[in-house]
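Structure, as structure tokens:
Every protein chain but one is kept in place in this view of the complex.
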Amino acid sequence: MKWKTAISKITDGQEIIRGQDLQSLIKEKTFTESIFLILKGAMPGKKDTQMMDALLVACIDHGVGAPSATVARTVASTGNSLHTAVAAGVQTLGELHGGAIEGAAKFFQENVSEKDIKALVKNLKEKKIRLPGYGHKILSHDHRSDTLFAVAKETGFFGQHCAFAMAVGAALNSISSKKLPLNVDGAMAAIISDMGFAWKQAKGFFIIGRVPGLVAHALEQMQSGEGVKRLEESEIECLF
Amino acid sequence: MKWKTAISKITDGQEIIRGQDLQSLIKEKTFTESIFLILKGAMPGKKDTQMMDALLVACIDHGVGAPSATVARTVASTGNSLHTAVAAGVQTLGELHGGAIEGAAKFFQENVSEKDIKALVKNLKEKKIRLPGYGHKILSHDHRSDTLFAVAKETGFFGQHCAFAMAVGAALNSISSKKLPLNVDGAMAAIISDMGFAWKQAKGFFIIGRVPGLVAHALEQMQSGEGVKRLEESEIECLF
Amino acid sequence: MKWKTAISKITDGQEIIRGQDLQSLIKEKTFTESIFLILKGAMPGKKDTQMMDALLVACIDHGVGAPSATVARTVASTGNSLHTAVAAGVQTLGELHGGAIEGAAKFFQENVSEKDIKALVKNLKEKKIRLPGYGHKILSHDHRSDTLFAVAKETGFFGQHCAFAMAVGAALNSISSKKLPLNVDGAMAAIISDMGFAWKQAKGFFIIGRVPGLVAHALEQMQSGEGVKRLEESEIECLF
Partner (left out) sequence: MKWKTAISKITDGQEIIRGQDLQSLIKEKTFTESIFLILKGAMPGKKDTQMMDALLVACIDHGVGAPSATVARTVASTGNSLHTAVAAGVQTLGELHGGAIEGAAKFFQENVSEKDIKALVKNLKEKKIRLPGYGHKILSHDHRSDTLFAVAKETGFFGQHCAFAMAVGAALNSISSKKLPLNVDGAMAAIISDMGFAWKQAKGFFIIGRVPGLVAHALEQMQSGEGVKRLEESEIECLF
């Protein structure tokens, strides 16, 4: 079976990543620059790197209570290797845990030219289609969004998708009874779109950004000496 | 059940990672600095960051032929979400694929004070204990090790563990019939040890560094339109 | 956090699964009967068990070339524990590898009352909606479907969904240029529907049925002594 790739060429004596010599990357480029390179296929400018750093740092961890951290720690506690625990944490990043970034990027990229935003939002609400990227389970306001937009303005990446995301948020909150702040997924989705990434790539930013947090949590659990994390009887309610 | 953590504190209105305000990290720190912070519990100096960048970049990808990439792409090809494909790639990082970094760091940290390295290596060879961090399936010489050691010398992290790793390599190759270059796992293990990380953390560097490559491979496969990757009949040999 | 379940109640001295004493199940019931019980919430009759056995056996393995087997073996080859390798195999069971069983069951259950099947199929074809459960990558005719339908007739589970699946197949093949046999996913979906299971449960049958095959493959790979399974250079095509 043939495996075709434009990402890298590794042979004995030659290691090329997206056209760049791996040894030069190791010596001269930051991890963030190399991540940009491997995802975009070209070296970033200074502002790309600054924006990319902000996006990845915004994802790095959101507490032991984020389900991916709880899962990574539980799997670590049952006597597993670090990579198996981290992988289980990554599997937890489903539609409802970081998945909104993909949905929001798709929505922004497909509707950014829409003129009548109020009508668009009203129409979705009537069809009971939930807009990804707005609302958060524990935060009434997601400060990460403000901070990311501040960096986006500084680096010149606050473009039409970011403006659209904010306008949609305003329209949404004007008709919603519940507060629905633009969350970190939504802000990331807008910025990533303005950086020229396809919406199918958006979730990748969240995965890459969160993995260091999952590694830290799994390691802390392994070193805690607590043994297996298990529900207590009081947490279980039998329905029969 | 109680979950104890010293990594982060996330409440509505306050997001603290290792004692640092998350919003400040997003605005002011690079991804690599934040990775260092979350693993080590303290902000890095400039040289820590430079060394850390080199270590993570060295892991970013090693071609579609690395089993973790092949697995991530196969799982992506069967109609899975990006995070499920990446997680399967991470699961592939077993003892024989990046796992040597942990074994090598443990070996270096436990034996670094050993005076008679020749006797140590000879003794292990006689017991048929394979030294992790030496030898590579496709490379006769692993240039990533040289490059990482060059950066380690520049940043001041070429310490006793790095010297020990080289001395072990010399002793090993003087009695081995097969060429056993210090590979990237071994070089990373030595440097990480000289940076003051515990050997149990070592594998985490490889996981964090490789995930962007796995994301790129899974995305490329999904966008290829090739459909399910499946062995051809000629690749299968039935033993009955 | 509360965890509610109607599946089981396990306390020191009392182990109840779906209202049945676990010790009695161990002594008196087969694995298949217990699987039926845990999924359906009631003990099966003799014919339920016979049908269930046929469905699960039909999934048990489809060769080393099925991507889930190839992945489980690759992960086993990189020095992982058995359960980590099997888990990676399970992750491979995406939309295009066993996933059709869910899509087909949903389609059958939602459209079974449709009178004009030819129009339905023609309409889907015009909209370029691919019908799940028809066609196979390597089989021109899927004998597992015939065999399962034979058992369904014998046990009385060849009902309206099975008849519908066959009628759709006939209509589809009358207008398709390519042969699209009802495959094992489609046949299973129809039978499961006639047994009264919800379409959301359908994929569960495939997962449960395939796991023993994945265990066998991972174990065979671990015992082969082959070391890491890695692409050869001739299998890689660099696109730059």
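The letters A, B and C name the chains in turn, as written, and every chain counts its residues from 1.
Keep this in mind: a contact is a pair of C-beta atoms (placed from the backbone, for glycine too) under 8 Å apart; a residue touches a chain by one contact, two chains touch by 3 or more.
Note that the structure is predicted; figures quoted are calculated from it, not measured.
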Hidden partner chain, touching residue among A:T32, A:Q50, A:T92 or A:S193: A:T92
Positions on subunit C where the hidden chain makes contact: 1, 3-13, 15, 17, 22-23, 25-27, 29-32, 34-35, 38-39, 52-54, 56-58, 60-66, 70, 73, 81-84, 86-88, 90-91, 93-94, 98-99, 102, 138-141, 143-144, 147-148, 150-151, 200-201, 203-204, 207-209, 211-213, 215-217, 219-220, 222-224, 229-232, 235
Residues in subunit A touching the chain absent from view: 63-68, 70-71, 74-75, 77-80, 84, 87-88, 91-97, 99, 137-138, 227-233, 235-236
Interface with the unshown chain - residue positions in subunit B: 1-6, 9, 11, 19, 80-81, 84, 91, 231, 233, 235-240
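The criterion applied here is as follows: only the chains that are shown with their structure count from here on.
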Taking each chain's C-alpha mean as its centre, the one farthest from subunit A: C
Centre distance in Å when subunit B and subunit C are each reduced to the mean of their C-alpha atoms: 37
Chain centre separation (subunit A, subunit C; CA means) in Å: 32
Distance from the mean Cα position of subunit B to that of subunit A, given in whole angstrom: 22
Per-residue overlap in subunit A, given as positions that touch at least 2 other chains: 1, 3-6, 9, 11, 81, 84, 91, 231, 235
